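I have a structure here, written as structure tokens, and I will follow up with some questions on it.
What you see is the complex with one protein chain gone and the rest in place.
And now, subunit A:
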């Protein structure tokens, strides 16, 4: 919402400065977005051309001497066709910034003639599009004075960022009312006197869609002369960014901004028969005033005549019956339109207009008829003509909302004591009608406006409660809290002193949920492994989603911001792989990225998973990447991903010693170089591996890559412990020993099976089994491999004898043979 200072002062008697007004507007909730004080126009002064000679070296240029009021005449080279001796115009001296051409002037030399400034066109001052010649002012315009001041173009323009709840402030009048209520002056808007009409309006109105149109007022003015509107009106419209069209159209725009009352004018000669307000027929079309054709649906409301649709209700008139300079008889419409329908229609058709902006917020129903009267007055004043009586249909009158309001509510919600008298006065100044109890009865039970938290219900002192009638221009005010806001914003939010929130009177306990703690720990654990945390989009290309098991209909956006951001991700991996590739394309081939965030299996809350995932590319391994004098890093592989997965799971609280790894994983991994981490037969806690070449190809990524995902939300919650005491630590006094075994097994035998078999030989004595070598070679035979293990043995009751060791070794060999078919390597 834009307006000028002089326009505001039409409605507000005030001595306040521009700065004070701007500050107050912001502090009462009408946030000032920008102020243009027109300082940029100040350097342009009125100047008179004394002589104008042809440029010695250019046919179209003239050399002027100009009196700028500063003393000696100044020489200026000018190309304007209207440059002539005697012309009075606007002069810019060197050093002046000329907004229309975005140039700061300097002393010029044009074809050998010095030019010490510029005579400007309106376009160069951004006053209009006029550029056929330089500004040509009346001969008596005072030379030497700033042009903008003389032409009243220095009216500061204020733009406020209006919140959608304040239709009343879509008008200069409404803004003035708020400022007056806030003590910045007196509201002085002249009342609108009804116009005496000459005979009934010959055009009748039928409302066939009363749910969409709660009122319609119309009047014919015969015999108008339509031309340019007066300068003052044009200047105000230009100042707020509107283009003057003609007096009739300008009047509707002026009243829209002056009073928040959108209007429409029809050229009566082009309207066939009476008007009907109805729903549009499906597929019906109308050519709008913006020269675009719109196809309508029955959800939209239109004003039609015998020829068809003449106007899209509350949004835009039709080109066919629009007013131009030939209009002699004009129909002025002032109507009420359903906000929701107006908003929806505007959105569907993609039309943003000042009318729609107001109707969708809700215009003052009580000003429908006065708005018509005001417009009629302006039309007859500016264009002449004879008005008919008004045709008013459908309007049932306005019944004000009554809010039962205890003044103590102000203190309850804001914490400040605003005296009841002041609250009453603020509301009254804003146009609310306050009735009911006048004085506080000191003897009344409950005492003063004190809170009674213990009772659970806030006691309202007798005599404190009043009935507040809401003015017709404030559809946003519904209840007590709204009235508190009105009192608070006018009384001043700055007057509320901060008060500490009651302390919880204890040392803080743990405030994070288990899932939050696990998420956080997994994140730090992965970062400690040299990985960088990425945050990638939750939505990914459909193709990527499908490759990773997603792409279902329920997770497709109907209106994605880009085609490749269409599907909620089923996995963190496609986004991370794409990110790794982006880095590689920038020249950073070795990257390790992770993310701990949501993935989506469906559209229900419980189908949003909490996943930690990561990828390593190139040689970005735990202990370093790239070449090094002490040994180059090898390309990443499945075991790097496995280590990351286990680290994340361990940090997330998974019982790592109980986890099993099965060969193979989802289809996007390399089938022979991937694994699935399980807890028991059913609970999958993660997957890891190198990627399937077809997946990489489909994602258009390349390079040595591995990745993992672990499902943090699937890690079972550990049982609440009755004590923080750690289990008793028994340290054996006997020396721990290690024994090595090498087994030859079938190539298909998994190391995990073999180590489990060895460990099971004696669960008490064997504290660890570690694979220290895996070997394949011709000497072992086709399809065979050797797995060498180191078994850690911790005697607990006595030192073991040679016989004990032999028995244990024999048991280990027997177990391994039984489980794997392997035998000791000879």
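As a working rule, a contact is a pair of C-beta atoms (placed from the backbone, for glycine too) under 8 Å apart; a residue touches a chain by one contact, two chains touch by 3 or more; residues count from 1.
One rule holds in what follows: contacts and distances are computed from a predicted model.
Considering only "Nickel ABC transporter permease", "Polar amino acid transport system ATP-binding protein", "Cytochrome c-type biogenesis protein CcmE" or "Phenylalanine--tRNA ligase alpha subunit", the record for the omitted chain gives "Phenylalanine--tRNA ligase alpha subunit", by its UniProt protein name.
Residue in contact with the omitted chain (choice from A:1, A:218, A:331 or A:534): A:534. If you put the hidden chain back, the residue from A:71, A:191, A:397 or A:605 that touches it is A:605. Across the entire complex, the residue among A:291, A:326 or A:499 in touch with the chain not shown is A:499. The hidden chain makes contact, of the residues A:192, A:343, A:369 or A:807, with A:343. Checked against the full complex, the candidates A:18, A:85 or A:557 give a single residue touching the omitted chain, namely A:557. Considering A:18, A:85, A:512 or A:748, the position touching the chain not shown turns out to be A:512 (whole complex). Residues 26-29, 31, 163-166, 339-340, 343-344, 347, 360-361, 412-416, 451, 453, 456-458, 476, 479-482, 484-485, 488-489, 493-494, 496-504, 508, 511-513, 515-516, 520, 523-524, 526-539, 553-561, 565, 568, 576, 579, 582-583, 586, 588, 591-593, 596-598, 600, 603-605, 608, 622-624, 628-630 of subunit A touch the missing chain (whole complex, contact as defined above).
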